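All protein chains but one are shown in place.
Going in written order, the chains are labelled A, B and C, and every chain counts its residues from 1.
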Amino acid sequence: MKGYCRVCPVCDGRACAGEVPGMGGIGTGSAFMNSFKALAAFRFRMKTLHDVTSPDTGIDLFGRRFDLPVLAAPIGGVSFNMGGKITEDDYILSVLGGCADRGILGCVGDGVPAFIHEAGYAAIRELNGQGIPFIKPWEDAELFDKMQKAQETGAAVMGMDIDAAGLVTLKLMGRPVAPKPPEKLRKIIEKTPMKFILKGIMTPEEARLAVDVGADAIVVSNHGGRVLDHTPGVAEALPSVADAVRGRITVLADGGVRTGGDVLKMLALGADAVMIGRPFSVAAVGGLREGVREYIDQVRSELISAMVLTGTPAVASVDRKILCEFS
Amino acid sequence: MKGYCRVCPVCDGRACAGEVPGMGGIGTGSAFMNSFKALAAFRFRMKTLHDVTSPDTGIDLFGRRFDLPVLAAPIGGVSFNMGGKITEDDYILSVLGGCADRGILGCVGDGVPAFIHEAGYAAIRELNGQGIPFIKPWEDAELFDKMQKAQETGAAVMGMDIDAAGLVTLKLMGRPVAPKPPEKLRKIIEKTPMKFILKGIMTPEEARLAVDVGADAIVVSNHGGRVLDHTPGVAEALPSVADAVRGRITVLADGGVRTGGDVLKMLALGADAVMIGRPFSVAAVGGLREGVREYIDQVRSELISAMVLTGTPAVASVDRKILCEFS
Amino acid sequence: MKGYCRVCPVCDGRACAGEVPGMGGIGTGSAFMNSFKALAAFRFRMKTLHDVTSPDTGIDLFGRRFDLPVLAAPIGGVSFNMGGKITEDDYILSVLGGCADRGILGCVGDGVPAFIHEAGYAAIRELNGQGIPFIKPWEDAELFDKMQKAQETGAAVMGMDIDAAGLVTLKLMGRPVAPKPPEKLRKIIEKTPMKFILKGIMTPEEARLAVDVGADAIVVSNHGGRVLDHTPGVAEALPSVADAVRGRITVLADGGVRTGGDVLKMLALGADAVMIGRPFSVAAVGGLREGVREYIDQVRSELISAMVLTGTPAVASVDRKILCEFS
Partner (left out) sequence: MKGYCRVCPVCDGRACAGEVPGMGGIGTGSAFMNSFKALAAFRFRMKTLHDVTSPDTGIDLFGRRFDLPVLAAPIGGVSFNMGGKITEDDYILSVLGGCADRGILGCVGDGVPAFIHEAGYAAIRELNGQGIPFIKPWEDAELFDKMQKAQETGAAVMGMDIDAAGLVTLKLMGRPVAPKPPEKLRKIIEKTPMKFILKGIMTPEEARLAVDVGADAIVVSNHGGRVLDHTPGVAEALPSVADAVRGRITVLADGGVRTGGDVLKMLALGADAVMIGRPFSVAAVGGLREGVREYIDQVRSELISAMVLTGTPAVASVDRKILCEFS
């Protein structure tokens, strides 16, 4: 039995628990819900006696400037996982285009069938390289072939969602994905001239390995709770990861971010920027490129409001003490 | 989509979560709910072997005597936020009049449209100054104009709900509100001969700043959970704020108070008196001035009962140890 | 609006929250629910490698032997609070008679109207003194008059539910109840030749006062959660009370006990015996004297089973370490 996204008022992983395929978290859905709950558990120290009225939301990442510390996470297969209301081409162009219109970048997912990444790569080309192709941890031939194609899109940055290594389904389909030992990963990274993002790091030990093998960025992520039930929430894992490697590698956080307030929390917890997943899919399916722009505007407005009310002048230097839990 | 108050048996912020405009908390409603839950989490050490049978509920504030340590919080726009059953004039006169009839004071809200504060100021004049006008943290011209009008009502005390500074909506409407740096706030306070209440303080640091700039009172408040999602409950923030400044400035607490028992908890946590918001609105919309009087009588009766059963002789000196959590 | 007992599968105070009059807890019902939850939070260390197969459930209290460490708590007004299916006379005779049939004692409640205690006293006389009359903390004349009548029932033990002192309702009806300072209580206790139980002690300080003024027993009780919202559960308050006075005074516990396992928990937490309230009322209304006997048999069977599975040979000496929380 397959369920589609119900576009819940609060996207917390309860209604869609277990729906993989679908948009939910695997098993009991706890890993998805943990990310949502972990963020919700952090609370803001509200401050109003200061002069922060126009906070700076801009950020430098991968050698360029972005208007917001936000990326659209790589999600593929929305055309079938959300009920067939939109083609994969329309979907991914809406996400990447809406992001580009607002001065940020969207990512492109990978998977089976092939039209997922093909639609994404086409969209990046159409947007003159404005997008980040993500590739699953395939075995060598498939991996290097895709990396070549990703480079040809004109994108400057690529990513690998290494946590997809647990997708036994792909292996059974004869499309093996696998964990990568550090030495192998180092060689993969050395093979591409693109900046390299490693997505799916949840521990300080592996964050340090990512630095060692030459990644440009990590994404603290439990893959939206879709590969291993009972992983902790990203906001729980983030502080120790950030403490271990911050300053030596770009740290992104992906898990449960819904609002501008959530963005600010992730930055306070040690992220340089965040990825947002399902809300972008909902916005794109519901309102195409315009819907994506509207969602970004809303996040920006909420982020500014939260920065003002915590006295935070700039996203580039957020004080952990704006959260009650660290005061 | 807009929701109205459902007059829930327990007013805890769940049914109206996200209804701003409306009577709810912003976003997930967590900030409203946190205030309710934080109070509920404190528990009383019941005591009956003593001679407290007629406890004293009177309190000195702002140079006068009140019969209860309770003020009606400033809430504007109830005429439209609660479904149009009552005009703003009838509403605010009911609240302020019912309070005056019972020896306490009600506050008047501010906002857009102008009839909110106009109705409130007219009511204060009609009651010979029995009310406290609150003004939002506007930019200079609008602020000083309103402060002048507030003074002309005959009221002896005014307030500013500085936490309204996060209302991006007002800014977009061309009616900018903003945080106030301490030096600016000092000049504002010096400009008025009225006693000055600063509402929206949630940290010891800003409570100390409020003392420094000459405020007469602070209100520990997260604005009913209506400006920033995921702020802690007022009862959580209160003890450290009170520890920092009590004795040097009047400390009021506003958030989640529903009953006389809640009043006693807030006093035990360090408040000199409390503000109560939504229950006054419900009482006024449901029963006008008489409804407000009845609600106050109920709170008084509950407060006396809670004082008797904890052996508390007077609200002016409540022992923190009547709460299990501090024993 | 008044609600009656719904005879819930689990009697935890949720369905009847706020129903006073009625069978519920006052206000949000939290004080009733806290007692239930506090007991549920303690867990047993199951043990089966021992020779306890026929544990001893007998206990010496007030100079006589009881077959179980259980008393039926004083509850009056069941005839109207549970919907009029039974007269107060039939009710209380069922409770006291069923208890006597099983070698334990039931208590008799007090209140307004007068037929509550009159029915109870008549039942005790009919059972040749097999029952414990409880009297509310009235002012002197009413109190001493009732104590005289209680003595004339032939009962050897009386009690006072001092926590009823918070019932403002009674005061408004011109029937003042009040807390008792220790000296006054000492004189009351000295006036009667009966054993004296003081019910409604929730702190070690007041437990020590009860010893000082000469009470024979205390009951750790929050009055079924019916006098002050937000009191802690009895099982939470019990250990520190028992640590303070055990051995010098009989310690009873009354709050949330439903099963024989709950009885054993209370004993492990420091009680000499327990009172059970609402379940006796449900048993009596549903099955009269036979229903009460059946309920007692069920509790006995559950108690024996719990003692066997924790290796507890006798209720007179229960090891706190049978609970996980103290191991």
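What we mean here is this: a contact is a pair of C-beta atoms (placed from the backbone, for glycine too) under 8 Å apart; a residue touches a chain by one contact, two chains touch by 3 or more.
Keep in mind that this is a model prediction, so the values were computed, not measured.
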Omitted chain - touching chains that are shown: A, C
Option touching the unshown chain, where A:Gln130, A:Thr231 or A:Thr259 are the choices: A:Thr231
Positions on chain C where the hidden chain makes contact: 9-10, 40, 42-53, 259, 261, 265, 301, 304-306, 308-311, 324, 327
Missing-partner contacts on chain A, residue numbers: 18, 27-28, 30, 34, 137, 162-163, 165-166, 168, 178-182, 185, 200-203, 205-206, 209-210, 222, 227-232, 236
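Rule of thumb we're sticking to: only the chains that are shown with their structure count from here on.
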Arrangement of touching chains [line / ring / star / complete / other]: line
Mean-CA-position distance for chain B and chain A (Å): 41
Mean-CA-position distance for chain C and chain A (Å): 58
Sites on chain B at which at least two other chains make contact: none
